[in-house]
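This report refers to the structure that appears directly beneath it.
What you see is part of a larger complex, with each chain still in position.
We call the chains A and B, going by the order they appear; numbering starts again at 1 in every chain.
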Amino acid sequence: MASNSDRKSIYRSRLGEIDKEALDYLSSLNEDYEILLEDLEGTEAHVIMLCKQNIISKEDAKLILKELEELKKKAVKGELELEGGFEDVHEFIESKVIEKLGLEVGGKLHTGRSRNDQIALDIRLRTRKYLIEIWEEALKLAEVLLAKAEEEQDTIIAHYTHLQQAQIGYLSQYLLAHLDHIIRDIERIKACYQRVNRSPLGACAIAGSTLPLDRELVARLLGFDGVIENSIDAVSSRDFALEALSIAAIMMTNLSRIAEDLIIWSTSEFDYVELPDSLASPSSIMPHKKNPCILELLRARTAKIIGLLTASLTLMKGIPTGYDRDLQEGKPLIWEALRETRRSIKIISKTVSQLKFKKDRLKEMAAKSYASALELAEALIKYSGLSLRESHKIVGSLVRRLHQSGTSFRDLSSQELSKELEKIAGRSLRIPQSVLEQILDVERLPQLRVTLGSSSPTEIKKQIEKRKRLLKEFGEEFKKIVKNLSDSRKYFEESLASILRD
Amino acid sequence: MASNSDRKSIYRSRLGEIDKEALDYLSSLNEDYEILLEDLEGTEAHVIMLCKQNIISKEDAKLILKELEELKKKAVKGELELEGGFEDVHEFIESKVIEKLGLEVGGKLHTGRSRNDQIALDIRLRTRKYLIEIWEEALKLAEVLLAKAEEEQDTIIAHYTHLQQAQIGYLSQYLLAHLDHIIRDIERIKACYQRVNRSPLGACAIAGSTLPLDRELVARLLGFDGVIENSIDAVSSRDFALEALSIAAIMMTNLSRIAEDLIIWSTSEFDYVELPDSLASPSSIMPHKKNPCILELLRARTAKIIGLLTASLTLMKGIPTGYDRDLQEGKPLIWEALRETRRSIKIISKTVSQLKFKKDRLKEMAAKSYASALELAEALIKYSGLSLRESHKIVGSLVRRLHQSGTSFRDLSSQELSKELEKIAGRSLRIPQSVLEQILDVERLPQLRVTLGSSSPTEIKKQIEKRKRLLKEFGEEFKKIVKNLSDSRKYFEESLASILRD
């Protein structure tokens, strides 16, 4: 038999040596740090199962697991260098074990397993970890938005459409809108998690094995909710990762809109909010600059994640069913997208939690705007019996006139306003002065609203209360998931220890 | 007041005339056929609610609803031309009604509503319809795959990795792998449907209304499961559509792989399957050609849908919160992606159901391949006590030799095979002849497999039975959804009739 000192790849039984440049082009070793621990633990679970199924002896299992534990210790300390002309982390680890234990024993580690199901396992383990972290960060961001929404319940702001002042309301409503988006993001994560958390191991190369592998045991050891049953599906599909990436991209597009709002709101011209120095960036040459760089980067990283999703989908397009090496290239795309998403949620949480809004400025800009025009038109509907279209015309005409003269509603008393409107309408309008006064009073106007979910004090309070309860439920569900994982972790460690100590 | 003959846009109360070219650039009228019916019905539901809430009188409601019914009748017959210098279908319809009923009555139709919540409603209604259709087609494709899998249970095929023959198994396993993907696609559709099927109407421009709109009534009339509560969220978010597009894109990447397989399998060189003439395309000049054009187009349309998703996400990146006109451009991207997905599922269903596989050719190619090498290596593990790595080396060496001499396993008798392996191993291997014979017999080899979900007769049978039950459940759930919609439809029609007949 070939000795351990054989320098050729352990897999090239049929093939001659590989070209150096081809190996460089092939190898994912540099990127495999990301799944080093997952690969080691997946391998350990596999060996534990092989042992329990008597496919390898307890003695061999013990020897192999000891070596894997050694490697894991080094890996945890960051001392395991992935180097030495291997195609990937899988070949690296198996080679390390064989180096120590020889082909006879070390060569048993990979029994009944192929890199095809192994890498699918690693990707699922790693994606699961990222999903858990994103889930957790999203829950925190939700809490931050909710707390801020509670805090800013009386902060008047003009709500914008087309970046033009539209209707006057409360900053809370804005924050709650984004909270609701995050809530849906979390729902999507939850659903995706169910599809990610299934074990492909045991599918072997593509068709399963003639050895009595216990697929469900491996799944249990690694905290999976079950197996991906069909062996071809297990090695060939990546829809779970594409789903995770889509969710990340959708989430990021929304965060990028918060970033955009805050970038605009912190211009000198808007002057609605000032970032704390600790979250702002200077210029290397302009001494006065205070730049919202983290927000710009979040916007840009949204673009990157869109590109990574595009790349991942494009990569899958039209490749034959089965494991193709194309899939290797998909791995770093997933990590990068999920990693950037995780830290982007975190940074936006911190940013939102530290924002100090300039309430007076916000109120002043709302007050001098025309953004009460709709409520005025609705008053004409309610009190004057006009149709929306008629009242739209009357108020529109008034705005036109005021704009030409450089004035706004607030430059009129309620009596003058009444008179102006009646002049345009050519008739009496019968709107109570008290109503006009409330419309002219930027702080009381939103209280006129009566519709479900509107930017009004009552509706905002109701929204806040409901979301408090909801986030509590969400938190408990999340804890349960984490608990499941840590339970299975214990089972894994006991199983491992039981072999090692015997 | 301005008369009906006023040719200016009904919305331009404050603004002067629009530039012709700007209107062309702005207008979505040409694309709004897609939501013509949705817009009409959404408007009717809105008017019914305005009436029930006494915001407009029963008389006015009746007049308006009659006009809308007229327009709907024409629209259903395809006789309603969207033309005449309007920004969109919303302006078109309101203008048509005002033309008939005047500003006093017709001008009430849009009370308490803005195009911002209206278009969000239309998009949700239309997306819902597409989702339902895709869901239905996906269920049918699942049935087709299952039926075919049942049919091809004894069809031997080499399963491929890297487009190289990997392991010998059954065509059924291939079909079941794709079935499982579709099953997950359906799960995603189901989850997305819950997020799509909520009514945004009543959010008004962005902050809600001072009129007593009953948002939940509108939701009920239109078959929604509830409302999108927060008014800003309702007009600003499109995550539900991005989710639908992502699901479509993920689904299509998988279908494109089936297409790729079939394109390759129907080459003269593979010759595994022949498309029926009815699904093939000729050359305009080469008399002999029979081209798999529908499969190539499905592959290409996958690319298109990836691009449409990219465009949709890119469009959302970094735009301010609130309704922005950018969102208008998103509409046709959604329709096109969902429409193409729907018909692609349909065509692949038809194709798969009509495929005639060339069983003898498939078996012959499997038989003359080296794809039993893994089972041979596993026999060395089981019977000779070798490690995987040792047996891999031995079998690899043998393949190398055979390949050089242009022969394969099947050119050896089980005795010769035994001898060759022992020669390489340098020792006796003790593999029972019966086992070697089974490995050499392409029809019996897969029966050696024992792992869950493998390409073996037992496991395939089990998979088929489970999926039969599952698809039945899926079918019932789907029926319930359809039933809910048709129930709410009745409620809508009764409510409408009750106003019209009074």
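Just so we're on the same page, a residue touches a chain if its C-beta (ideal position, glycine included) is under 8 Å from a C-beta of that chain, and two chains touch if they have at least 3 such contacts.
Quantities reported herein were computed from a predicted structural model and do not represent experimental measurements.
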* Asked: In this structure file, how many copies does the full complex comprise, given 2 in place?
  -> 4
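Note that only the chains that are shown with their structure count from here on.
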* Euclidean distance of C-alpha centroids - subunit A vs subunit B, Å -> 23
